[in-house]
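A single protein chain has been omitted from the complex, and every remaining protein chain is retained in its original position.
Going in written order, the chains are labelled A and B, and every chain counts its residues from 1.
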Amino acid sequence: MIPELGNFSLILALLLALTQGTLPIIGAARGNLSWIALARPVVQGQFVFLAIAFGCLAYSFVNNDFSVINVARNSNSELPTHYRFAASWGSHEGSLLLWVLMLAGWSVAVSVFSRHLPDEMVARVLGVMGMVSVGFIMFMLITSNPFDRLLPAAFEGSDLNPLLQDFGMVIHPPMLYMGYVGFSVAFAFAIAALISGQMDAAWARWSRPWTTVAWVFLTIGIMLGSWWAYYELGWGGWWFWDPVENASFLPWMVGTALVHSLAVTEKRGSFKSWTLLLAISAFSLSLLGTFLVRSGVLTSVHAFATDPSRGIFILGFLVIVIGSSLLLFAWRAPKIGLGGKFDLVSRESMLLANNLLLVVAAGSVLLGTLYPLLMDSLDLGKISVGPPYFEAVFVPLMTPAIFLMGLGPLSRWKQASLPELAMRLRWAFGVSMATALLMPLVMGEWKPMVSFGLLLAFWVIATIFVSIRHRLQNSGQGSVFTRLARQSRSYYSMHLAHFGIAIFIIGVTLVNGYETEKDVRMEIGSTVEMGGYTFRFTGASPVTGPNYSAMRGDIEVLHNGEKIRVMQPEKRTYNASGMTMTEPAIDTGFIRDLYVALGEPLEDGAWVVRVYHKPFVDWIWFGCLLMAFGGMLAVSDRRYRLKINTKPIEAATEEKDGGRAPSGNRLATGGKKG
Amino acid sequence: MIPDLLNTRGRKQMILLLILALLSPLNWAKEAAPVAEDPVIEKRMLALSEDLRCLVCQNESLAGSRADFANDLRREIREQLKEGKKDQEIIDFLVARYGDFVLYNPPMKPTTYLLWIGPFAFLLIGAAILFFYLKMRRRQIEEPSLTDDQHRHAESLLKDDKGNNA
Partner (left out) sequence: MRFLLPLAAFIVLVGFLAVGLGLKPREIPSPLVGKPAPVFQSPRLHEPDQILSSKDNLGKVWLLNVWASWCVSCREEHPLLVELSKSGIVPIYGLNYKDKPELALQWLGQYGDPYTVSVVDPEGRIGIDYGVYGVPETYVIDKDGVIRHKQIGPVTIESLEKKILPLIKELQG
């Protein structure tokens, strides 16, 4: 009964999505106020029915209803309750339902937080999101219904893949999907602007906070996925350049470019068509990722079970959504004005250069990801493109971007002077150079790649200091603290996010440079030394989990002769699937992780044990968190909360093609107050 | 070990170790032996197999995979390294049997020129377009000098701005 209720809700949601995707847009075109007014209630109705559908699916999972195929294939009665709930999105079908639920959630958020926008704009935005929703719900109902029944019902479910039985499964997919789907808002704003022909800077201001929030979710989602792979896969890697990972990284890179480009469009009215294209691209890449993961065209560790009919459906959907958006863009974009004037050396041009680098990097990752497919479809043979390629291409492309990251925030809008920048940044460069050369010696061994990575990181940090100091000198009277307090949150948010990048680079550089590992046979009582720590194996004993049995090793860790903790890595065998899993034990620390994993058992209670010492590895994820915090801080900036004061900016930024803006450097550099 | 060859510091450490060994309730724990017979070869094998693909797996390297097939190939690489073969010879051996598919680092060939040169071509073309676009744009936008009226307007905006800051 419950699954049928879910199915029925899904159909009702489809009908509402159809309404949402058509009437408000037509209404906005014809000036039909009642159709325009329909947008908000329909959105909220759709959300309610999708929530009911999702609730029904979760109910079926939690209550072990093995008469539902989806539940029978992806769950098991022994599975702990929170994993049964998370199994709702463990399969292709369930994850799609989560996808549309989140899309509806974002739509509701837009309908609630858009009171200050013109109604027909909101109608168009919600209409576009409705059309996307129609596609996904139809996809589910036609090819991948999560509520399909199994007759006769299975007695027991075949279990969720043990790799997914982890807390990461509970939080990582929702976060990641919030990011993917969140870009649909920026996309919808862009399409709405193109449809209406009102392609001034206003749409950029409206969609900017939405884009930032989506970017924050995507950042956290990718970070959680990386961290999960690190502690779950058992050999301590954190990024593998797998097609599915790349599929999440592509929208992130383009989204990052979009966040920066929106800033220019909003403040200076420039790059309007470029920003529109980025907004379309970021969401298109999210959709492309969906296709790659679910169609089986690429092999990946993370891919869902595949089926060609699904691939055809999504490809058709891609063609309609992305194709028509790009067509609309090609038709409308030539009419977009150029915006304000700026010099070849200016903050605008640097942001544009950074955008170029990010987009080229994204294009290269896409090329590498799809190249095997490309060659195979031209019958030129099969090749693999893996980490060596991506590292060789990505690092050289990102290096100038990181360099510009230090330059950009210090340059003026419109016109900056290179000699002046060089003057201001020479000590930042000197300090970062010196630190980068000396730091590796502190770590014990000088390596050129480490020095290079650290140079990039310290350059970013040093330029942040220079920028804040410069800003304070120009912030009038008062103590340092009052002057610090005077700066806007969006100013700090930028530096916080950039600081996150620096922390991330430090983590990556140091763990790649100084990581050590040992693969040893440990008899009971034997020890192994690593990174100043002594690991003593005191034996392994059987333990029984809720749905697995395991051998749990006890490894004492000693530092300076003192026992600091006992690490308990496990080797699990899951009852339902018979799959074995390595569950490493990790001692997380500020400057290092100790990582211990059990290998194979040997005679006399001895085990093969892998021990890793990973310096600064947690800085990788901490850096990502800082970036995300930076994004959140930007969204909390007062100009998004106080809408009354937006008038003056409008006058300042809404430049016409002739660029008749009131100029003046004070306004140009600090024109974001409001 | 011959005591004469130890320097004083080494000797002190030896004595300390002996004392510790005598004091510890259990016998002094012995250092665990590495799994690999020859750690140097093992290191080379791992470095090599990191960039090789396990054919039967869903996109995993030979180093990362625990599949039977990956174990066999790692054994093969280890043996060939012991025989004194160079890395490139082993790579050639595998490519002759499994094709370029086994390489995560695709070789430079006419069919992969686009792959390897593409990113840098994108960058050059992008940079050129950007440069000419910016130049053209500057010519297109003729910024008229401000009229007195607009100056006054700007002044008032600046005052507004300061007011907001306070």
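The rule is simple: a residue touches a chain if its C-beta (ideal position, glycine included) is under 8 Å from a C-beta of that chain, and two chains touch if they have at least 3 such contacts.
Remember, predicted model here, so these are calculated numbers, not experimental data.
S.K.: Among A:Ser60, A:Thr143 or A:Ser273, which residue is in touch with the absent chain?
M.R.: Reading the full complex, the residue touching the unseen chain is A:Ser273.
S.K.: Tell me which residue among B:Leu73, B:Ile91 or B:Leu123 touches the hidden chain in the full complex.
M.R.: Residue touching the chain left out of view: B:Leu73.
S.K.: For the chain that's not shown, point to the residue among A:Pro80, A:Gly323 or A:Pro546 touching it.
M.R.: Considering all chains, including the one not shown, the answer is A:Gly323.
S.K.: Just checking the interface: what residues of chain A touch the absent partner chain?
M.R.: Given the touch definition above, chain A has residues 273, 277, 280-281, 284, 291, 295-299, 308, 311-312, 315, 318-319, 322-323, 326-327, 329-330, 333-334, 370, 372-374, 376-377, 381-382 touching the missing chain.
S.K.: Quickly run down the residues of chain B that touch the omitted chain.
M.R.: The missing chain touches chain B at positions 55-56, 68-69, 72-73, 76, 95-99, 101.
Operating definition for what follows: only the chains that are shown with their structure count from here on.
S.K.: Where the CA atoms of chain A average out and where those of chain B average out, how many Å apart are those spots?
M.R.: Roughly 21 Å, centre to centre.
S.K.: Which residues of chain B touch chain A once you look at their complex with the stated criterion?
M.R.: For chain B paired with chain A, touching residues are 26-27, 29-36, 42, 50-51, 53, 57-61, 64, 99-106, 111-112, 114-116, 118-119, 122-123, 126-127, 130-131, 134-135, 137-138, 140-144, 146, 150-151, 153-154, 157-158, 160-161, 164-165.
S.K.: Note which residues of chain A are touching chain B in the complex, please.
M.R.: 233, 235, 237, 240, 242-243, 299-301, 303, 338, 340-341, 343-344, 349, 352-353, 356-357, 359-361, 363-364, 367-368, 371, 375, 380-389, 393, 397, 486, 518-523, 525-529, 536-537, 599, 608-609, 645, 648, 651-652, 657-660, 662-664, 666-667, 670-671, 673-674
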